[in-house]
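Below is the structure I would like to discuss, written out as structure tokens.
Omission of a single protein chain aside, the complex is shown with its protein chains in their original locations.
Up next, chain A:
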Amino acid sequence: MLKIKHLSKVFNGKHLKVLDDISFQVGPSEIVIVTGPSGCGKTTLLRIISGNITHFEGAINTSFSKTGFVFQEDRLLEWKTVFENVCLVAQDGNKERAMELLREVGLGGFESYHPKDLSGGMRQRCAIARALFYGSDILLLDEPFRSLDHKLRQEMLKLVNEIKTEEKTAVLFVTHDIDEALKLADKIIVLTKRPARVAGEFTISTDTKRRNLDSCTFQKLKEKIISLLEE
């Protein structure tokens, strides 16, 4: 369980308040999606949770021991192959599993390529495979599917759902795509513009396979989220 309590963050001395009294929880095997206007502080929130930013107000209590991260940029090492980039994060890990993950993200056959030889979407999928190979019990995803086409996005969303159900990994996912959030989330957190506060929290109990985004319930939910984002 990850518990975020009254989290606030100010940059540049006290001039730039980015996060203001944010509180929510992420349970085991739960997909929580955070959405909000551009520049509201979603990435800062993930960086605080991952431990990359250590100075903040409030408290973060977590029982998760390993935190995986798919950054907005792929952050691959140019001097390593695709396979080496994946294996880097768990050097004693099962290499067969690394190959399997690369096949799952559609990079089978590209193991010996270097990042410079891959397209933007392929690089991002390699970064996803790397985060999955890390074997975390909570996975942070910062708009990871931006550079993917529709078909690949759907495949990646399916993969995230499988990680949650099969590997019991919790997922904290930042996205601007409301449909993506409605398809995947157990809980959606809507943030206001900077300084970000929680504008709304919505729990979706319908099984992901049975969700119909055209249904009245989901349309109403979507309208609510949009209205909060437009405030």
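By definition in this document, a contact is a pair of C-beta atoms (placed from the backbone, for glycine too) under 8 Å apart; a residue touches a chain by one contact, two chains touch by 3 or more; residues count from 1.
Just so it is clear, contacts and distances are computed from a predicted model.
*Asks:* Would you mind picking the UniProt name of the chain not drawn here, from "Anti sigma-E protein RseA N-terminal domain-containing protein", "N-methylglutamate dehydrogenase subunit C", "Binding-protein-dependent transport systems inner membrane component" or "Glutamate/aspartate import permease protein GltK"?
*Replies:* Per the UniProt record, the undisplayed chain of the complex is "Binding-protein-dependent transport systems inner membrane component".
*Asks:* Among A:Val89, A:Ala185 or A:Ala199, single out the residue that touches the unshown chain.
*Replies:* Per the contact definition at the top, the residue touching the missing chain is A:Val89.
*Asks:* Among A:Glu73, A:Asp117 or A:Asp179, which residue is in touch with the absent chain?
*Replies:* A:Glu73
*Asks:* In the whole complex, what residues of chain A lie against the chain that is missing from view?
*Replies:* 50-52, 66-69, 71, 73, 75, 77, 79-80, 88-89, 91, 130, 134
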